[in-house]
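One protein chain omitted, others in place.
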Amino acid sequence: MLLFIDLFPIDSKTIGSYHISMIKTGIIGATGYAGQELVRLLNHHPEVELKYISSRSYEGIKFSEVYPNFRDSITEKCVSMDVTEMAEECDAVFLALPHGLTFPQITEDILKKTVVIDLGADFRLNNPEVYKQWYGLNHTNTEILETSVYGLCELYRDIIPGKALIANPGCYTTCSILSLTPLLKNKLIDTSSVIIDAKSGVSGAGRSLSLGVHYPECNESVKAYKVAAHRHTPEIEQELSLAAGEEVRVNFTPHLIPMSRGILTTSYTNLLFDTTADELYRIYKDFYNNDPFIRILEPGYLPETRFVRYSNYVDIGFVTDKRTGRAIVVGAIDNLIKGAAGQAVQNMNIRFHFDETTGLKNIPIVP
Amino acid sequence: MLLFIDLFPIDSKTIGSYHISMIKTGIIGATGYAGQELVRLLNHHPEVELKYISSRSYEGIKFSEVYPNFRDSITEKCVSMDVTEMAEECDAVFLALPHGLTFPQITEDILKKTVVIDLGADFRLNNPEVYKQWYGLNHTNTEILETSVYGLCELYRDIIPGKALIANPGCYTTCSILSLTPLLKNKLIDTSSVIIDAKSGVSGAGRSLSLGVHYPECNESVKAYKVAAHRHTPEIEQELSLAAGEEVRVNFTPHLIPMSRGILTTSYTNLLFDTTADELYRIYKDFYNNDPFIRILEPGYLPETRFVRYSNYVDIGFVTDKRTGRAIVVGAIDNLIKGAAGQAVQNMNIRFHFDETTGLKNIPIVP
Amino acid sequence: MLLFIDLFPIDSKTIGSYHISMIKTGIIGATGYAGQELVRLLNHHPEVELKYISSRSYEGIKFSEVYPNFRDSITEKCVSMDVTEMAEECDAVFLALPHGLTFPQITEDILKKTVVIDLGADFRLNNPEVYKQWYGLNHTNTEILETSVYGLCELYRDIIPGKALIANPGCYTTCSILSLTPLLKNKLIDTSSVIIDAKSGVSGAGRSLSLGVHYPECNESVKAYKVAAHRHTPEIEQELSLAAGEEVRVNFTPHLIPMSRGILTTSYTNLLFDTTADELYRIYKDFYNNDPFIRILEPGYLPETRFVRYSNYVDIGFVTDKRTGRAIVVGAIDNLIKGAAGQAVQNMNIRFHFDETTGLKNIPIVP
Partner (left out) sequence: MLLFIDLFPIDSKTIGSYHISMIKTGIIGATGYAGQELVRLLNHHPEVELKYISSRSYEGIKFSEVYPNFRDSITEKCVSMDVTEMAEECDAVFLALPHGLTFPQITEDILKKTVVIDLGADFRLNNPEVYKQWYGLNHTNTEILETSVYGLCELYRDIIPGKALIANPGCYTTCSILSLTPLLKNKLIDTSSVIIDAKSGVSGAGRSLSLGVHYPECNESVKAYKVAAHRHTPEIEQELSLAAGEEVRVNFTPHLIPMSRGILTTSYTNLLFDTTADELYRIYKDFYNNDPFIRILEPGYLPETRFVRYSNYVDIGFVTDKRTGRAIVVGAIDNLIKGAAGQAVQNMNIRFHFDETTGLKNIPIVP
C-alpha cells in the first residue's frame, strides 16, 4: 500500500475526493446508532470517500448537529436519498433500516450499479418462509434474496467477493454463531442441547425512544426479554444448522443490562465426548486460524465486554465441566462494531479486495 | 399485634430497650454490606433491640462513621465481641463472616443460650465432605452441623422454630432454588437438564477491595466468573436434589453486571411433558400459596431486579418453548435483602414466632 | 400514639379503611416518578388511607401494572378524577402535575373541603409577575395564591397548619434554600455572591420520554443545562431574599449526571467576615435545632447523595477557604423524597398535626 496523503486530517471540512482510487460510499439510515458508527468508521477509512449521509428524519440538518461528537470532522448535512439514487453515484451503499423497508427497494438494476451492504434483517434468512414466520411479512423479493450472501465474514469470506448484496448479520447472532460454529463443525456436541444466554448493553435497543430504554427504567436493573421469541433466533439456527449439517434448534435468551455497549453470550452445550478446555482451545485456534478479529482465549481466561469495546474483535473463551459433561462457551463483541458497523466495513473490505482489517485496526479502549 | 409505642423514632439515640418484650440481638461482622443491611432492618424492626454491633476492623469507631447513612439513627460504636460473649446477653446472634471462621466457634453451650443465625456458608451444606470439596476445609464441627437447619424460609418454615442454629442461604442459591423447586417437586423436568445462568450486581462481591470491583474495571462491562466452580453450586444441588428425590447436578454460571444490587437467575430445564406457561403458573401459585414474599408472575410477565429492590420479595416468571421443549424460569431478588439480611430477619421472625413479615413489609423502590 | 392494628400488612389487597381516625387522601398525577413515590409513602403511612390514585394516561389500568414493584401491595386501578371530585371525599389531595395545569383548578370551595398539597410549580412563586416571566403564563388565580404557603417545612412549619393550600417546593430549590438560609439569616455573606452549582440524577427529569433521557444519551456523560435559565431560580431567589431581608440574585446551574436519584448542590458564597467552619457548624446546628430531617455534618465531613438516598434527610456540610474568603456549602437530598414526595408527606404531617416524621423515618439505604 502506498499512501501519498495525510490520512484523516482532523480538519477535513469536506468528505473529500482526494484519493483517486477511493471508492464512493453512502449510508441510508445514518442517524441511528449503527449508522453513525458507520459514518465514523468510513470517515477514518483510508480507501473510502463517504459521499452521502442520508437520514429521512434529519434531512437538511448538519450531521454534527445530530451527533456533536462529529463537530469539525463532518460538516455535511444529512440528505434524504433512496438506494436507487445512491446507486447512481456510489460504489457501495450501506442501509441501516428497520426490517421490511429494504427488501422492496433492492432491484437487479441497483445491484448492477453498486454493492449493497444491508445492516437490516431483510436478506439474512435464506428461507422466506422463516422470514414470514418471525417477522410477519411476505418477502416479495426472493429472487434477489437468492443472490445475496450472509455477511458473517469469518464464515463466508470466500463467497462475499462475488456478491452484490451482502446481508450484514445481527449483533447477537454474530457473537452466538462465531462462539458455537467450531463445536458443530467438529460434531463435538449434542445438537439439541444448545442454549444461548445473552446479555446486551442498551445501545442495542437503538435510538428510538421507548419507556424500557428511558434511563431511570433500565439503570440499576436487569431483565430478560423476548424469551423464546427474539428474531435473532432463526438467524442463529440457520447458520448453526448449516455448520452442523442437520437442523439445530436453540434457546436464545437476550437480557438487557445497564451499560451502553457490548454483548456477552454464554452458551451451554452437551459434549458428546470427554473433551478438555485445552482440546477446545486447539480446535478453536485451528478453526479461526486466519481470522484477524477472532481472539481465542487460553483456558483459564474468559471474555469481558470491556476488552473488545470500540473494536471489531470477537473474544471467545470456554470452560468444560466434567461434572455435567457440558462445554460452556463465552463470547464477547462490541454490538455496534463487530455486531453492526464494523462488520459492515469488514464486508466492504473483503468485497473490494482491501486488506480485511483496513480502518478496523483500533485497539479496544479501557477503562 | 398490639403496639403501644412510637415505632422507629428517627432520633432514637440509643438502640433502646423501650419494649418490655423485645428480643435482644447482636451482629458479628456488622460492617460488611450484608451486616449493615441487617443493622438497618433490625433497627426498623418493632420487636427487636439491636444491642451489639460488632466489627473487628472498626472496633471503637462509631458505626455511623463507617456508614454515614446511619447518622442520627445509630449512635453506637462498633465493639469487638465473639459469639460466646454475645450469647450471654442476646436472644439472637447474627454472624456475617467469611467461611471457615464460624464453624469452629459454635458450641452446644452457645446454642443453649442464644439462637445463632449464620449468614455465612459454614452450616449450609449438610455433607461435610461436600464442604471440604468446595471450600477446601475440614468441617470439624459436624455434630453441631447436624442440629442446624438450612434457613430457606419457604422450604423449612416448619422446622426452623425448633432450631438453635439457622444457616442462612446464599444469595444466588436463594433465587435459584426457589425458582426451580416446584418443577422438581412436581417431577416436571429432566433432572439432568438444569442450567442456571445468573446475573448479579456488584454489592454481591462484598466490601473488600479488589481490582475486579474497582469502579473503572467493572463499570460498563459484563463477565462470567467462576464458571462451573462457584461455591453456591453444591448448595443449589443439595436442595434441588432433596426436592427431586434424586441427585441433581446443575450448571451454575454467575455473571457480574454493572449495577449495585440485585440478582436475576435465568434457569433452563427440559420439560418431561408438554406443559404450558399457564399450567406452570398454577403449579407455582399452589406451591407458594402461603408465602408472603413470593410473587409468581402471570404468563406474559417476567421479573426485573428493579421491581424487588430493597425488598424481601422473590419474583418468579416463566416461558415455555414448544420448539425446544424447555421451560425457562426467571427469578429476581435483592441480593442483600432476600439474599442475605432480609432472609435472616425472616428466619428470626419464624424462629421467635413473630409475624413472618414483621420489619420486612417495605415496598420495593423505583426508580 | 396508640395503634391497634398490624401496620402495613404486606398482603393488604385493599387500600383499606381499617383505621377509624385515618385521614383519606388522593393523588392526581400518580404515575409520574414523584407521584408513585407518594403512593409508596402514603401506603406505608400509619395515619393515612390512600383512597384514590388518579392518572389520566393510565385510567382503568392497575397501578401495579404501571409500577410492578407494587405487585401484591396495591391492587387498585388508576382512576381519572380531578381535584374537585377528590375534594368531596378526601381530607387531603396531592397534585403532581406539570405547571399551568393546577392553578386554574383550585377554588375556594375546594379549599374549604380539602387540603391541597401541590407538588407542581403553580403556587410556589408569591409574585405572579415572576411566574409569568419564568413560566410564560398569566397566573389567573392570584387570590388563591395569596392564601397559599410555600411548603418548605423547616422554614414555614408554624404557618403550614393554618393553610389549605400548600405549595410543595421544587427539588433543586429545597436543597439550595436549606443549604444557604442560615448564612443569609445571619448576614454572614455578600448577598450578591451566591452561586449554586447543582448535580441531579436522571429521575429529576421525569418519566416522559425525551432523547436527553434516553439511556445511551445520558449514561457515561455529564452536562450543564438551562444555564442561567432554569425555573427553579426564581424560587430560590424568592426564599433567599426573604431570608436576607433584601433582594438576592443567584446563579443556579443544574447538571445532569448518570445516576437515578439524588441531588447535590455546591454553593459558593463570599464571607463578609473571617468565619471558620466550626463557627458555621454551630450556626447551622442552632438554626436547624428542631428539624429532625436536617443533618449538619461536622467540619471535615461532606455530604454524598448516597447517604440520603430513599430518605427525607437533608445533609449539609461546609468548607471555608481562607485564601479566597469564601464559604462553600454542600447539600444533598433525595430528589424524589425530600425533593418531592417525602416533603409532601412532611407537609401533610404538619398540617394534620401528626408527628412530623410519621411515615418518613426510614434510614437511607446503601449501597
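Order as written gives the chain letters A, B and C; numbering starts at 1 within each chain.
Just so it is clear, a contact is a pair of C-beta atoms (placed from the backbone, for glycine too) under 8 Å apart; a residue touches a chain by one contact, two chains touch by 3 or more.
The structure displayed is predicted, hence computed values, not measured ones.
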Visible chains in contact with the missing one = A, B, C
Selected from A:Ser80, A:Thr107 or A:Asn362 as touching the chain missing from the view = A:Asn362
Which residue from A:Tyr52, A:Tyr67 or A:Phe103 sits in contact with the chain not drawn here?
-> A:Tyr67
Of C:Thr25, C:Thr266, C:Asn347 or C:Asn362, which one is in contact with the hidden chain?
-> C:Thr266
Tell me which residue among C:Glu129, C:Glu246 or C:Asp321 touches the hidden chain in the full complex.
-> C:Asp321
Absent-chain interface as seen on chain A, which is shown | 1-4, 6-11, 33, 36, 40, 43-44, 67-73, 203, 220, 260-261, 292-293, 295, 297, 301, 304, 306-311, 313, 315, 355, 357, 360-367
Where chain B meets the chain that is not shown, the residues are 33, 202-203, 205, 207, 209-211, 213-216, 218-220, 258-260
Missing-chain contacts mapped onto chain C | 192, 195, 197, 199, 201, 216-217, 219-225, 227-228, 249-251, 253, 255, 257-262, 264, 266, 268, 302-306, 309, 319-321, 323-324, 326, 328, 330, 366-367
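Please note the rule applied: only the chains that are shown with their structure count from here on.
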Farthest chain from chain A, comparing Cα centres?
-> C
Separation of the C-alpha centres, chain A versus chain B, in whole Å, is 41
Can you list the chain A residues in contact with two or more other chains?
-> 216, 219-220, 258-260
